[in-house]
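Structure, as structure tokens:
Removed from the display is one protein chain of the complex; every other protein chain stays in position.
As written, the chain order gives the labels A, B and C, with residue 1 at the start of each chain.
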Amino acid sequence: MFFASDNTGPVHPQIMQAVADANTGYATPYGDDDLMTQVRDQVRDVFEAPEAAVYLVATGTAANVLSLASLTNPWETVFCTPEAHIHEDECNAPEFYMGGAKLTLVPADNAKMSPDALRKSIQAEESRGVHGPQRGPVSLTNVTERGTVYSVAEIQALTRVAKDYDLPVYMDGARFANALVATNASPAEMTWQAGVDVVSLGGTKNGCMGVEAVVMFDPKRAWEFELRRKRGAHLFSKHRFLSAQMLGYLNDGLWMDLARRANAANARLVAGLNLIDGAAYLYDPQANMGFAGWSRAGHKKLHEAGAKYYVWEGSLEGDDPNEVLTARMVCDWSTTNENVDRFLELARG
Amino acid sequence: MFFASDNTGPVHPQIMQAVADANTGYATPYGDDDLMTQVRDQVRDVFEAPEAAVYLVATGTAANVLSLASLTNPWETVFCTPEAHIHEDECNAPEFYMGGAKLTLVPADNAKMSPDALRKSIQAEESRGVHGPQRGPVSLTNVTERGTVYSVAEIQALTRVAKDYDLPVYMDGARFANALVATNASPAEMTWQAGVDVVSLGGTKNGCMGVEAVVMFDPKRAWEFELRRKRGAHLFSKHRFLSAQMLGYLNDGLWMDLARRANAANARLVAGLNLIDGAAYLYDPQANMGFAGWSRAGHKKLHEAGAKYYVWEGSLEGDDPNEVLTARMVCDWSTTNENVDRFLELARG
Amino acid sequence: MFFASDNTGPVHPQIMQAVADANTGYATPYGDDDLMTQVRDQVRDVFEAPEAAVYLVATGTAANVLSLASLTNPWETVFCTPEAHIHEDECNAPEFYMGGAKLTLVPADNAKMSPDALRKSIQAEESRGVHGPQRGPVSLTNVTERGTVYSVAEIQALTRVAKDYDLPVYMDGARFANALVATNASPAEMTWQAGVDVVSLGGTKNGCMGVEAVVMFDPKRAWEFELRRKRGAHLFSKHRFLSAQMLGYLNDGLWMDLARRANAANARLVAGLNLIDGAAYLYDPQANMGFAGWSRAGHKKLHEAGAKYYVWEGSLEGDDPNEVLTARMVCDWSTTNENVDRFLELARG
Partner (left out) sequence: MFFASDNTGPVHPQIMQAVADANTGYATPYGDDDLMTQVRDQVRDVFEAPEAAVYLVATGTAANVLSLASLTNPWETVFCTPEAHIHEDECNAPEFYMGGAKLTLVPADNAKMSPDALRKSIQAEESRGVHGPQRGPVSLTNVTERGTVYSVAEIQALTRVAKDYDLPVYMDGARFANALVATNASPAEMTWQAGVDVVSLGGTKNGCMGVEAVVMFDPKRAWEFELRRKRGAHLFSKHRFLSAQMLGYLNDGLWMDLARRANAANARLVAGLNLIDGAAYLYDPQANMGFAGWSRAGHKKLHEAGAKYYVWEGSLEGDDPNEVLTARMVCDWSTTNENVDRFLELARG
């Protein structure tokens, strides 16, 4: 009954096997391994983008900050939501890598910004010459940090605003596969066809050990990215083990299977919880994460039974057993029906 | 016949097995996994340093730059050799992480600095008030980037100079185990007992997939290190797989066994090459790396036979078959006697 | 009829004379001039702070960013209002100087934050370990960027919140003298006695050519400040001309006289405008700057007559002559009664 996060579950056996299989003899280091050639080809196929530059790093934050740094000058500001991982959870890594650029927080609804809000935020940085921060890229997260999902149409509407001001668009795709499953969109539709310039294709939260691909649809700044990756200390000498993970992940569509499982597990959880008297989701989660409230008494029982998840708002300490506390509930590829059902049973009981 | 580097050989099976074994169920992320507790205990035991702060990162450059950044103010300069990895091979990562601090190059003999040269370099930064860079840490690499080794006595002599000026000392231990084997010193003798404040304990070049431990003997700046690691995007969510590597590496002294093998393979290579007419080492390599010269004709034959190593000075292209070209020859734990002997036979022939 | 800003008016003749008087023979450079000794003594007297460290720089932004950088680690966030000069008008200079630290925008009322809002913002950065930005200093501007003024009691209430979390407090005093005049407080009461750790004493907007003093009540980080100033390229070789300005400014209380004139001119303007039908201040300005609205027709007439000021909200272009546009109106020491009256006459007409 582990619903705390999708970043600490086990590695899928096929991916672990791919890593083990890569462990034969010597391989050219620093990204020039033969497996990386296969990765590059597969990622380009997946995105229908034969010219794209493709790079691997080991953490989602590295993917975010190296990508953003390649798109942003130090005197600019990145437009993102207040809930964005780059704002909330990266200990100023974006500002560090961007040489002191800013983040401008676009008001959002459950971590989704609207085209109007984006336009207003961009316009608000207007017309002060050298004095204010200059406008920089728009950064979208899909699946968002609150478990909501941008549809392709919504992304298009946002990138149109960005393009009105000649601003590039980055997509933090730590849960990219889950977004594809939730929207039934193809990788190309979700990204470059919708106006996204650079995307990170997350592996870590979806069954890998630690690997993310950065896909730059315009390879113009590819060499800069390579230098930034090295200078950030993120270029692996034994790079083949990153390549192997990504290959195992992409082979035979495993990555989409894993996301389907995670989203399905979450759907089962949502359906079950919604049936429980007094329990309610803040909004309908379409991917693998949601926020639901129920009574303190219920939370206590579940915690005592060993369920693991974050109480997001409120505290288990407190007198009133009926007070509603909100939990963040996350499923990953390894969440079983049994786990979900056991949890629901306890929640119900 | 792969002597190009020790950073691209295979992972030792016991370490790979440790990674696979760690892949069960859920684990607390971001360095709070149970395995990390074991790692911390083991590293402290190994260094006889029960108070030391211990952290894991995935690349040697990350270990170097996070450590140095924790020891250096942006207006200071780090004293290192011209051959130092931090100067030559990290694409300005140290300067980036240190917020624009400098490196001062202390003249060196085969990548080893002398106490006199260090003292002169430190003194040369004297007495210009706010105008010049301020004196910062001394950074030593052991085994050095040229395969030479500092003895414990030599380290002591250098750290005494540093302490005369109240400067902290960092040791880049990417090949730390090889240095221990070469000198017969204990980890404690080589580090804190000799005046070293922070050391990186390299795993990647000695049989791991990608892991280095940073050991801070004075835990005062430990929290700062943790924040710098996160802000550098080097904190792994599925950290247990770093922990598992380091545990497999340390268990039953495997790490020292691997270094012994690498050093022994290199000694066999050195002995063999020195017997070959016209071949000569630039200096006597004590650990697992050396630089030797022999004829272009010999190099050509070896390359055609599939031997992999770097020609460090000179070029295979060229008319004179007798011209001496210098090669960098590196052995790792997986270098077999057969490999060495086959190479020597070809070199001889 | 110049009400656009207080940063472009003339230098007061006594200050210009002090500069001219300093131009005799040779003077020790880089802040070691004899005049600086007098400046230091005078500033310490003014603030009743005999131990304070005192430094001069030539721009308000330099004073802000060097001070904040000395108080902030790169992984921290500074608490300020959305209207803060450091956020709006310094082209990311604070982020640059702080090595990528953040600004957290505390909701404000006409650029003044309340203790409650500050506490909530501080608390919101709580409890995410290394993931979120760490809490850094509180930055207050007095007079604020909207012309409002914090009373001593209000400052005390805010610094108490900061101290609850062990956070240092910086005051951007670009219009410090105007705040003193508006509140009748002494420099000591407004700063260290009220819990402020570092203040900038603005000269440029109040009759100087280009000079600001930074006053650190705790000299602990003084040497760091000196290094940061040099590294920021803000240490003047012919420093005596900064010293001379500040001396001329402080001598015989000229600085307070100038602020009194500016505040009085503004009061006359406010009183006059408030009498005009349809004109209204957004709030009552207590110092030398305010925001008032009146009809487009009125604005047009004034602009045609040569009045200089910023239309802050709305645009002179537009059809409706009765639409109310908001102007920012600033007076400085050189604003004469004649200027104000002529402006009012035109506005009335």
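Rule of thumb we're sticking to: a residue touches a chain if its C-beta (ideal position, glycine included) is under 8 Å from a C-beta of that chain, and two chains touch if they have at least 3 such contacts.
Please read these numbers as outputs of a predicted model, since none were measured by experiment.
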item: Of C:Ala18, C:Leu56, C:Ala93 or C:Ala179, the one touching the omitted chain in the full complex; value: C:Ala93
item: Residue in contact with the excluded chain [from C:Val65, C:Val138, C:Leu302 or C:Met329]; value: C:Val65
item: Among C:Asn23, C:Thr37 or C:Asn337, the residue in touch with the chain that has been omitted; value: C:Asn23
item: Contact footprint on chain C, counting only the chain that is left out; value: 2, 4-5, 7-11, 16, 19-20, 23-29, 57-62, 64-66, 90-93, 96-97, 204-205, 209-210, 227, 230-238, 241, 308
item: Residues of chain B (touch criterion as defined above) contacting the omitted chain; value: 74-77, 88-92, 95-103, 105, 128, 130-134
item: Positions on chain A contacted by the hidden chain, ascending; value: 30, 73-75, 99-100, 129-131, 134, 224, 226-231, 235
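FYI, only the chains that are shown with their structure count from here on.
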item: Same-residue or different-residue interface between chain A and chain B, half as cut-off; value: same
item: Centre distance in Å when chain B and chain C are each reduced to the mean of their C-alpha atoms; value: 51
item: Whole-Å separation of chain centres (CA-atom averages), chain A against chain C; value: 42
item: Chain centre separation (chain A, chain B; CA means) in Å; value: 34
item: Contacts with 2+ other chains: residues of chain B; value: 227, 230-231, 235
